[in-house]
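See structure below.
For this view, one protein chain was removed and the others were kept in their places.
Note that the chains are named A and B in the order they appear, and that numbering of residues resets to 1 at the start of each chain.
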Amino acid sequence: MNEAAPAMLPLAISGLVALSLALAILATVWPRQAHRIGGYGAVVVTASVLTLSALFLAAGPEPESAATRVALGGWEAPLGLMLHLDGLSMTLLVLTAVVGLATSLYSLGYVHDPIERRQFWPLWLWLWAGLNMLLLSGDAFNLYITLEVVSLSAVALVAFTGTAAAVSGAMRYLLVNILGSLSFLMGVVLLFGEHGVLDLVLLEARTEIGPTERMAAVLMTAGLMVKAALFPLHVWLAPAHGSAPAPVSAVLSGLVVTGSFYLILRLWMGPFAPLATPAFGILVGLLGVAALVWGSAQALRAGRLKSIVAYSTVAQFGYLLIAFPLMLVDPEAWKVVVFFAVVHALAKASVFLAAGTLQHAAGHDRVAEMGAILRARGRTVFALGLAGVSLMGLPFTGGFIAKYLLLEAGLGTILAGSLIGVLWVVAIAGGGLLAAGYVLRMVAPAFHHGPRDAGEAVSPWMDWVPLGLAVVAAAAGFAGTLTLHTLTLTPGAP
Amino acid sequence: MNDGGWLLLAILMSSLGPGLAIFFLPERRYGLRTLLNLGGSGTKLLLIGWLLLGVLRGDEYHFSVPLLPGIDFVLAADALSLLFATLSAVLWFVTTVYAIGYLEGSPRRSRFFGFFSLCISATVGIALSGNLITLLIFYELLTLATWPLVVHRGTPAALRAGRLYLAYTLTSGLVLFTAIVWLTLLAGAESFVPGGYLGDLATTHETALKVLFVMLMIGFGVKAALVPLHSWLPIAMVAPAPVSALLHAVAVVKAGAFGIVRVVNDVYGAEVAMELGLAAGLVVVAAITILYGSIQALRTDDLKQRLAFSTVSQVSYIVLGVALAGPLGVIGGLVHLVHQGITKITLFFCAGNFAETLGIHKISELDGVGRRMPLTMLAFTLGALGMIGLPPLAGFVTKWHLGLGALEAQFHWVLAVLVASGLLNAAYFLPPVIRGWLGERRTPWHEHLVEHSGPTRFETHWMLLFPTLFVAALSLLGGLLAGMSLSPLDWVTLIVERDYSIPGFAP
Partner (left out) sequence: MEWLAQQLAPGLIYPTAGAILFALGLYGLIRRHHLVLRILALNIMGSGVFMVLLGIAARGEGPPDPVAQALTLTGIVVAVSATAFALALVVRLTRITGQAVMLPGPPDDHAPVDDISREEHAPSAEYDREHRE
């Protein structure tokens, strides 16, 4: 379509990586101005990601040739490092930019102590840069490095408040993350030993099913499942996400776990695709159902607002596992999974930000004692409710469209003659009810009769950003066609 | 397809826009809020009037945006949608005036009117939906928008009722959701067509269609309060009177009934529904609901509870008429959509006036109220007689056509149900009327309203009285002028003529 777009894409990709790294480095060496660098930088990064996505769509390539690959320093694979952009990474880059921008603006109000600013912004910018690089890497070892960048900055942010709970949560998070990374690295090493290449595209072309590939698949998947908090490797999530500062929780639940899940998806659609068997799919699906039930049950009895939200992440990620057997019946369903992950991330981030505002106002986040604050802070409760509706999968939200697609895929397996499909459909539909239960626990006290107390004053950023992000999560309901189209531009995917 | 699609969008926005604005309005901005409320509902009335004329001329109105590949969000206006949309818009306007009076001085009105407007937007959205997906979207939105209204008082009882309401409606919503996705997989995301679009599948996917029909009926049946899915309705009576009025007359139960009408008429089509034996099953469920609701209504002394059970019973007339699946039955059912709406809202307004003015909640306290509040009592009498189906009131027109429809469809036993239900109606509606006019009050009235906001010029606050009298007059005229053009009966006949392609058909 557009003549200039394909030529400019490689430049734009390297530019984005350079820009996000430059911001992180700049904030590190110049901490006094870190919040300004971060605030303005967030806007610039978001603008460049949106420009990049416009270029990507304007280039209008055929699905087979849609991936843009950039060899860093002119060194081609297998020796050099490749950056790799396709529909899948583009979609998640946009998600990261939107959540990242919201988190940055929110943090302008949330982190106000001058010394804490100097610590917070460099860490957050490193995390963001790590995520961008993770999504753009096409090389297994480089993925390991970016995973480490993301984990280490995320752990530091979890420990940020310095309380016993936070440091202990961060410690657990760190151990689990290093374990996951090492397991992933071991898999990478095995693949490298077998095929002598690290580039994912080259690996995919060379993979045949052998014991080494199986071993590598187990190690890498297990490592990433630990990082993505996929059931039953999720125990670290609630302590870490629950005790981190609100913007950090939003990023962890919205983006970091999604990033790990992205890698799992990428690997199983690429090099490991031949290893997926129906029995394996059913096993993963059953884990998903267990995650959904267990996570929701914990969220229904947790006493603290942020714990509820954190457990809801475990539950919602159950859908991603349930989608696995659906993908075996209908390979196209992977797009549904990505769309679900995107709308979940938007909604979850906005719920966490709203929870942060309420916690700030109340000075605690014990649900039982929050009534007065909830009654007085209608705007934040509205954001919480709107994003909650998306989590429940009710209209007019992105969650509804995602739930529609999931149900469609689930019913498709029944129509294809799979009896266990009934279980998937019941789980997908019933999960919405469980979500309604825990969302209601957070929102309903606002409707009780009782005193009102707005609590501590809240900066305008903290007041409005959760609402804005919730509106975006709802508006994602109209982005279904565009997202699915972007995702079809992923070569190698079904 | 013409630019008329924007008219549909404007109709939706006329309540959605003010609704969202009201949310963010400070509590004390009484004037602006009232302006937004009345402006929105007035605009909607005008726009719907315009649309009504267009549809009468035979213009097509259509608006669609793609939601997903192959699945569109479709707004369309046919004669049936206009029936429901007009009813909603008229009653919304009246109820808004009533609610402003009713809630005067009470807290959190911004929130209340915000959700109130969302609720009506969802209802009109249901009316104007062009396919099942769009209908589902607005249907679920209605669930979400009514919950805050049900729990508005914030008392433990209200919250319990709200939880029960959500449990029922969300679960049924999920059943409906699953059914619609399944149906879309089988038949595609078709628009509503008179006569249905499943004809080709009736032979190949018979079992699937039967299961789907049951799922769809469960989905819509909860809101339409079909027995045994009705228990939420009497408990949801804790809501403020205007909310109960709106829930019962227009929004929630009617949305359920309207969904059933759409499924039977425009998705399955009367023919397929008959062939698969689905219509007969629905007739039985509707008949049971009619009798059960009436019997339960007899057993309660609480006025609003009695009205609630009466709703359970009366809404099933609509379902019954549609399930009879012949032109006369459908006329009876559809016209009752309107008649039950205006009659029931009259009764609820009256109950609200009694409660608000004199603190009366029970039928046994009604003795002699006719002397203290004659106009309200008159309205109540009109409503009650209309519900019983006394000629020439609105309810009679319904029952007449339903009876003819039953004969036409060879369901003779339905006549017996209609007669029994008429007697039961009389048995539970006449006692309050008799007490009100003929009973004697020994102790002085507890002047609830006067104590709180000073003396009133009329028997109660004018914003409570006038809407009541207005809807009472409507329910009288609906029956008296049933033969006039543009009366509900005339419009319904037009729908049936168009749907059943019987030009010049007259019952």
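Assume a residue touches a chain if its C-beta (ideal position, glycine included) is under 8 Å from a C-beta of that chain, and two chains touch if they have at least 3 such contacts.
Source: prediction; values computed, not measured.
Every shown chain touched by the omitted chain in the complete complex is listed here: A. Checked against the full complex, the candidates A:A165, A:A205 or A:A454 give a single residue touching the omitted chain, namely A:A165.
Contact with the omitted chain, checked across A:E62, A:D113 or A:E208, is made by A:D113.
Check A:G210, A:P232, A:P278 or A:G363 against the missing chain and you find that the one touching it is A:G363.
Although one chain is not shown, part of chain A still touches it, namely residues 79, 109-113, 115-116, 119, 141, 144-145, 148, 152, 155-156, 159-172, 174-175, 178-179, 182, 185-186, 189-190, 192-193, 196, 238-239, 242-243, 245-246, 302-304, 307, 310, 356, 359-360, 363-366, 456, 462.
In this text, only the chains that are shown with their structure count from here on.
Looking at the complex, you find that chain B touches chain A at residues 23-24, 65-69, 111, 133, 136-138, 140-141, 143-144, 148, 151-155, 159, 162-163, 166, 170-171, 173-175, 177-178, 181-182, 184-185. Every residue of chain A that touches chain B in the complex is listed here, in rising order: 378-379, 382, 389, 392, 394-396, 400-401, 403-405, 407-408, 411-412, 415, 425, 429-430, 432-433, 436, 440, 444, 447-450, 477-478, 480-481, 484.
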